[in-house]
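Just below is one structure, and these are the notes that go with it.
Here the complex is missing a single protein chain, while all its other protein chains stay put.
Showing chain A:
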């Protein structure tokens, strides 16, 4: 741990935060094999918080290699300047498989990794993980990187009676969310170097030792959350973040409700539309000249029903889950904000106490106070950088989401239009056919 006078913004390496470029502000560079790590020894954990000591056995060797590389590596890279980001870690979740045993039934997913990073022994990995494992990873990341925004997982618990946990749609939706989760972590300049992630991606058997350390961590956080704390002054930007998140959360909730309402209305419309089509079909038998037009209309209505079904499926499988994911994301972000506040409160409390003692017996500023200050500043820096990153990702995600929604709707209308147009062509051809046969 660093000692001495509190220095500014250790978490940003050599650059002050104001000079950090926006993650997406410059073009990406082609893939290269450079190993990039943070500025100093505590890289991978550049916020200064010690990593959990009881790490899984399989990653300890990697740990050592990390440190070795640190010493050799002269290339000091700012982990937040993704302008020169070279994507060298690709992760995909796919291929859900059902496992049935006497004790339980569950789904596993294939997690494929392709990488050129030195932290990984091999360039490619393929492991099988279940939801529990993802949950373990997330907990580990939250604990080891409390100053960062950890992406959310899809909901853990589902009501057994209400949702079929093994239905194709549910599994598909969950898999997409898990894939997104890993991709977000893999793209994060700090989180992607976390050894737990490495273990998750590479270990044949994930030895998930929850361990004592976790319990103590839990204990600590409970203490802080339960007790009230007073902040001198929360910096304005973090206030703004909190307010933004509250409003954003509200809007997300509203959009979710609207989308669900639309689904419901569309489903009821579909029911009536189907019945409507059958009325035309049943009329066909009564007529001779009108047979074709009636059949034609019945056919078009059926096509429209199919298109509507597809639209509904899309909305519930692609649209709603992303919304819900963001709600979870906001939840976890608010937690991080709270932790930041706690960290600042702790610093302020210690500072006050130290100042008092200093006045009394002229002892120098204790190390703990400086450590706290460091902690707070690192936290703030990490959070700010992650916030910007999150905002930009959010913008992309919602742009994609809403554009996708518009596309699906356009698609739906195009299908219907095509059906009706071909009917008209068919009927008009018949008309000219009749006319020519009449004149002949």
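Simple rule for what comes next: a contact is a pair of C-beta atoms (placed from the backbone, for glycine too) under 8 Å apart; a residue touches a chain by one contact, two chains touch by 3 or more; residues count from 1.
Heads up, the rule we're going with is that contacts and distances are computed from a predicted model.
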Key: Choices "Ribosome biogenesis protein BRX1 homolog", "Sorting nexin 4", "Aspartate aminotransferase" or "Anaphase-promoting complex subunit 4 WD40 domain-containing protein" - which one is the UniProt name of the chain not shown   = "Sorting nexin 4"
Contact partner of the left-out chain, one of A:171, A:255 or A:349 = A:255
Remark   = Out of A:103, A:286 or A:356, only one touches the absent chain, namely A:286
Ask   = Per the definition of touch given earlier, which of A:135, A:169 or A:265 contacts the omitted chain?
value = A:265
Remark   = Given A:150, A:199, A:294 or A:376, the residue that touches the chain left out of view is A:294
Note = Given A:275, A:313 or A:352, the correct residue touching the omitted chain is A:275
Inquiry  = Across the whole complex, list the residues on chain A that are touched by the chain not included here.
reply    = 244, 247-248, 251, 254-255, 258, 261-262, 265-266, 268-269, 272-273, 275-276, 279-280, 282-283, 286-287, 289-290, 293-294, 296-297, 300, 395, 398-399, 402-403, 406-407, 409-410, 412-414, 416-417, 420-421, 423-424, 427-428
